[in-house]
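Here the complex is missing one protein chain, while the rest keep their positions.
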Amino acid sequence: MAQAVEKSVVEREVALARQRTTRWSQTLGPWVPWLLIGGFAAWSAVARTDQFVVGVIVGSLYGLAAVGLTLIYGIARVSHFAHGDVMMFAAYLAFFALTGAVVGSQTGDVVFPFHLGQLPGATEPIWRFSFGYGLVLAILIGATLAVPVLLAIDRFVYQPLLRRGSSTAILAVASLGVAISMRGVMLLIWGPTGRRYVGGIRTTVDIPGLPRIVADQFFIMLAAGVLATAAYVVLYRTRLGTAMRAMADNADLARASGIDIAATRRWTWVVGGGLTAAAGCLLALQSQLSPELGFILLLPIFASAILGGIGSPHGAFLGGLIVGVVGEVAVGLGVISPGYKMAVIFVMLIAVILLRPRGLLGAQS
Amino acid sequence: MLIGQFRQNTTATRCASRRWGLRATAALLLLVPLVATYAGEGARAQDEAEPLRIAVLFPFTGDLSDFGQPFLQAAELAVNQINEAGGVNGQPIELVQGDSATSPQQAVEEARRLIELEGVSAIVGPAGSGETLPVAESVTGPAGVLEITMSATSPALTIANDNDFLFRTVISDAAQGVVMADVAREQGFESACVLYVNNAYGQGLNEAFADRFTAEGGTITAQVPHEQEQASYASEIASCTEGDPDVLIAAAYPESGRVFLRELVESGDAPSVIFSDGLQSPDMFAELGWEVFEGSYGTAAGAPETDAAATFEQAWEEAYGEVPAVPYLREINDAIYLIALAAEQADSTDSAAIRDALREVANEPGTAVGPGQEGWQEAVAAIDAGEDVNYEGGAGSVDLDENGDVSKGTIIVWQVQGEAIETTDSREIDLAAEDTAGTPVAGTPVS
Amino acid sequence: MTRRGNLLAIVIVALITAFLVGLPLLRTGSISSVVSFLVPSLATMAIFAIVCIGLNVQWGYTGIFNFGVVGFFMVGAYTAAIVTKSPADGQFATYIGGLGDALAAVPLPGAGAWLPFLVAIIAAAALSAALALPLAWPIVRLREDYLAIALIGAAEVLRRIATEERWLVNGSRGLGGIPRPLAGWVNADAYNYVFLLIVVVLLLLVYVLVDRGIRSPWGRVLRAIREDEDATAAAGKDVVAFKLQGFVLGAAIMGAAGALFAFQQGAVSPETFTHFFGTFIFWAMLIAGGSGNMVGTIVGVYVIWGLWSTTLQLQGFDLPAFVEGRIPHLRDTLVGVIIVVVLLVNPRGLVPERARVSRWLDRRVAAMRRSEAAGD
Partner (left out) sequence: MTTVAIREQPTPTAALQRDAILEVGAVTKAFGGNRAVDDCSFAVGRGTITGLIGPNGAGKSTLLNIIAGALRPDTGVILFDGQAVTGLRPDELLCRGLARTFQIPRPIPTMTVLENLVLAGPDQTGERIWNAWCRPAQVGRQEDAIVDQALEILAYVNLIHLRDAFAANLSGGQKKLLEFARTLMIRPRMVLLDEPAAGVNRTLMRQLAEHIEEQCHDHGVTFLIVEHDMDLIARLCDPVIVMSQGTRLFEGSFDEVRQDPAVLEAYLGGQVK
């Protein structure tokens, strides 16, 4: 008798299982987050234009850095807790390239004799930007100099640990050590005081119907857009990108199909690190250079990468935009204190981790 | 424990004995300091012939590191003047440096080092209320060492658990907030918003300003705290200016001021700004562009128009050139003089004795004496003659009440004029007499 | 291997001791001032050792990746403050709690000197644990790096709350005037020694409790989870429940340490509890000393904090201006470098973990070995 009852349980389950494929929630379900996000974006773009614009600018930089993070995580297998400090470090390298300044004493900078600021017309503002071509060069140099530093760190810290079969956690602790050291080096060389590339009030541009936008912010958005597109092209339109994605999917399989693992890993650091470094320089242009900022950036960047889905570059960029906009708009509403901006981002992070751990665009694992 | 011992002795005897040897060595090494205590001699001698040692605990690194060097110059100025004029109890003062690193934890460790290892009788500093409070409560108070802070303005220090060893030569934030409100009303501003740094300093200013401003009939549209390290302050500014206030009160430090003032101006329809003393930074204005804030007002704890203030300024100019627009230099100078005078009066370098004499030399009655070499010589002569002295310092009359606070002080009003910060007004405030608080006393513009 | 490791540990400990004692001795020439300088330092070390034991339970034994130590440490400190203080008078301070007077009035012998503090430490541990449980509940089964970033975020939010919420803990002004345990019973000169004694007794208590826990079947499951969660589950253990227990116990220990820290400092404010001071330092101590080993943890605290203290000593000497103005930065850099170097060179730390820990099993195995040896 009991046997019969149990049998009917099985059969009901079987029937239900076969029915379930046609439930509406399965067809509509995936669209719900997108509807929510799109609705929020549209609403905030109209009702909270100021905060929306700032959110997009800051968010695009979070996004760039998150693309770097997600590549480094997916391919180089490092949970990179030094990411924010790498951003700031690159920004300081660009600062050094531009002004040649390092702190010599407590009272003033020692200025390195050769720097880009000396080039003729390098600091003459272009268009309505506050900076000249010197800064653009400096950012390129800063990003270029940061990459070998990252490669060295990978070569001498992360790779030996990976070879030893260390866990994710050990690598994360190591990257924390790297972060602390980098922060210390920045403090040693440039001191704790905040710096900026160019002083003064920046020119704004008035576009009817939009809030006043600082001309520099156009540059930041443009540069972020160009870099994100370039990253997309590299990842999806080149052999290198194919190799990188293959390695992110399955390193063993990639090795078996003849991909040069070591070279791909190096290129990952070049591409991911370069994006991160550029994001750092642009962020410093938007606000300021400060050694302390690095650690503060960590939460929004990780939130962006996780929101977009770890391993998904375009997801990470989108995640950055969402984190930036939501953070700014939420505190701009005046309901909660601006001090809770990080709390808003934290709540988003937790919500994503719990409700959709693979992120918006991440592959299901 | 017994089980572990048992196992090791029985199972791996050879190995265990070696390990025990190592452990014994480790234990011995750890015992060294303890054993040494009993072998060592007694307490540090508080010899009368010892020179007076004063420590400065300033932020040479960390968030407020910009201030460290000028602060040290102010302290050195006073020490040099006193030493050239004969020193304290016939001995030159020794100045010891400590770095608070703008961190409460390090300030505590440093204070302990200065007291126990450097054997100082008094500490001047640290700069922030967040550091001063733990230092007073856990180090100087229990150890019975005099601590005078020149810049910790939080009202909470008044009731600190300090065994009456904590004093300050600076007036509480309340005074500046009151003057800021007065200035705002005098300029005809009806409504104001406050953008303040979220620490004891900003909070105190915000409260004092808001109370006074509303009492005088103004409207507060928003009170927005901000954090020091932020990529952007757009949302803070937006929340602050949402109610279209006539004036924005900026109570902050240059670190964040640089960023949010720029964003404020760039946002377009910015209201007028009144700055707190933390933003009295020529560097910051130079970077933002002087012309942007031309004519804007600010306040700061400042020098009264007294001989003492003039003496300080003159001495500074002789020693280092122009007096920088850095706050609290006079307060540091006064703190050193007070300690020296009290030590002279007590004829001792013992901290408690100095503390006991401190109010005698700072408050009325007594012959008024001031800073500077001559001032010191007069004071020493008066003390030797058995007279009471009353120190009148560069920052004010520095009368210490029963809590170790000064209630009378001078707040200056400054204005951005051309490429400089000019003092336009100076007002004396007596917080003890509430009804007279903020009455302009010296209403005539200086400079 | 172990012998060499032990030797290295002893040499480093000896070096640190030499610096800790030698530098001040060189400076003052007076042993008694050196001692009175070192006694509070030792108390600080003991407090940090308690925190690190908590972190060791989480990371060293359970493998939970807590980058938010400062959150629990801070919650403990603030809890202790609002339990032991008198009620807020609203003049300069607003906060909830303020049970000190009520507890002191309890009719027990000398209640004022010890009862509020005992209650405070228990409350600090309990609140810290109570916060850890709902926080860890959803995320403890996640990937470890998600957990780490989530805990960084949580600690940041707790710091923000402490800064923003004035009704709760007086906001950014912090809380001063925290009373000290047994302060009424001894005179001020001897107090530092008494406090050291209190802290060391608590350290021993925590040590014994955790040691007993870890050397029991409970600890065996935790270590198994650290090595391989799936295999532990296949051995019939509820992995999530054990991880939660490890995490919550660790958080409670950190909270208790926070309470002691509040008593020692006498004042707490949000600016004390930075990520650097409140989290990274403890990680450096744990990694340097050897995670998964209680003695190693304490050695790590001694070495790193000794180094920290020593760098401060250097300021008493004449150094080039460039170096002098950068000592704290040099020290911060050193902390980071130590973490990396230890992980690379000797990932097990100065005092490596002991292979087997169960005390009952140890005894049985020893007995069997003995009988085997006798049989041969």
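Note that the chains are named A, B and C in the order they appear, and that numbering of residues resets to 1 at the start of each chain.
One rule holds in what follows: a residue touches a chain if its C-beta (ideal position, glycine included) is under 8 Å from a C-beta of that chain, and two chains touch if they have at least 3 such contacts.
Since the structure is predicted, the reported quantities are computational estimates derived from the model, not experimental observations.
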- Touching the absent chain in the whole complex: find that residue among C:Ala80, C:Leu202, C:Val239 or C:Ile253. C:Val239
- Given C:Pro87, C:Gly213 or C:Pro347, the one touching the chain that is not displayed: C:Gly213
- Among C:Leu20, C:Leu115, C:Ala224 or C:Val340, single out the residue that touches the unshown chain. C:Ala224
- Note on the structure: It is residues of subunit C that touch the chain not shown, namely 209, 212-213, 216-221, 223-224, 227-228, 230-239, 242, 245, 249, 355-356, 358, 360-361, 364-365, 368-369
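Quick note on the criterion: only the chains that are shown with their structure count from here on.
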- Message: Taking each chain's centre as the mean of its CA atoms, which one is most distant from subunit B?
- Response: A
- Message: Quick check: how many Å separate the C-alpha centres of subunit B and subunit C?
- Response: 32
- State, to the nearest whole Å, the distance from the C-alpha centre of subunit A to the C-alpha centre of subunit B. 40
- Message: By the touch rule stated above, which residues of subunit A touch at least two different other chains?
- Response: 106, 187, 192, 337, 339
- Item | Where subunit B touches two or more other chains at once, by residue number | 60-62, 198, 225, 227
- The subunit A residues in contact with subunit B across the complex are 50-51, 54, 58, 106-107, 187, 191-194, 196, 199-202, 204, 211-212, 214, 283, 286-288, 290, 292-293, 296-297, 328, 331-332, 334, 337-339, 341
- Message: List the residues on subunit A that touch subunit C in their complex, please.
- Response: 73, 79, 81, 104-106, 156-157, 160-161, 164, 166-170, 172-174, 176-185, 187-188, 192, 295, 298-299, 302-303, 306, 337, 339-340, 342-343, 345-346, 349-350, 353-354, 357
- Okay, in this complex, where on subunit B does subunit A touch? 60-63, 65-66, 68-69, 198, 224-227, 229-236, 238-239, 242, 255, 258-259, 262, 265-268, 286-289, 292
